[in-house]
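Left out: one protein chain. Kept in place: all the others.
Moving on to chain A:
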Amino acid sequence: MAPFQMRNTVERLDRPSSYAMSKYKKRRRPNNDQPNTRAPSPDLEEKLSTATTLYIGNLSFYTTEEQIHHLFSKCGELKRLVMGLDRFTKTPCGFCFVEYYTHSDALDCLKYVGGTKLDERIIRCDLDEGFSEGRQYGRGKSGGQVRDEYREEFDPGRGGFGKNVREQEAYGAEYAQGQ
């Protein structure tokens, strides 16, 4: 019988979120139809245990690199800052990657900055396996982040209503003319 173990008496904030881990689980799920011939990618959990990069989300489109730099360097010197851009317009679309020199700085950031405000928005921080070219672009249909496609609430910091919602409104608008 394994002895009872407990790391801490309260939950830790410096762990990867369930979202980061779920991506990993999805990836690892074996595909029965096609035997996986690719070499198994290194364990994500292991990668995250030395990660120095963070994904930062829920930024306003108008937040500048300087603002981000100013806040995040409170947890250690930044090695790199990559703004998330709209795939088509190449303008900021509300997320970024922040890279520190050390893993412990990145953890400090999760503990002390994640969930606080930047530019008056609660920002979200998550451990990331590391930036690679291409990841700075939004993956939504219209170029931004996926979440901004379907958002039904109005968010002035992130381009108003979701793109999808706006399109639906515009659709058929011509019939309203001359009423």
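Definition applied: contacts are C-beta pairs under 8 Å (C-beta built on N, C-alpha and C of every residue); 3 or more make two chains touch, one makes a residue touch a chain; residues count from 1.
In the analysis below, contacts and distances are computed from a predicted model.
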| item | value |
| --- | --- |
| Hidden subunit of the complex - UniProt protein name among "Conserved oligomeric Golgi complex subunit 4", "Serine/threonine-protein phosphatase PP2A-like PPG1", "UBC core domain-containing protein" or "Nuclear cap-binding protein subunit 1" | "Nuclear cap-binding protein subunit 1" |
| Contacts of chain A with the absent chain, listed as residue ranges | 1, 3-14, 17-18, 21-22, 25, 64-67, 69-71, 74-77, 81-83, 108, 111-113, 116-120 |
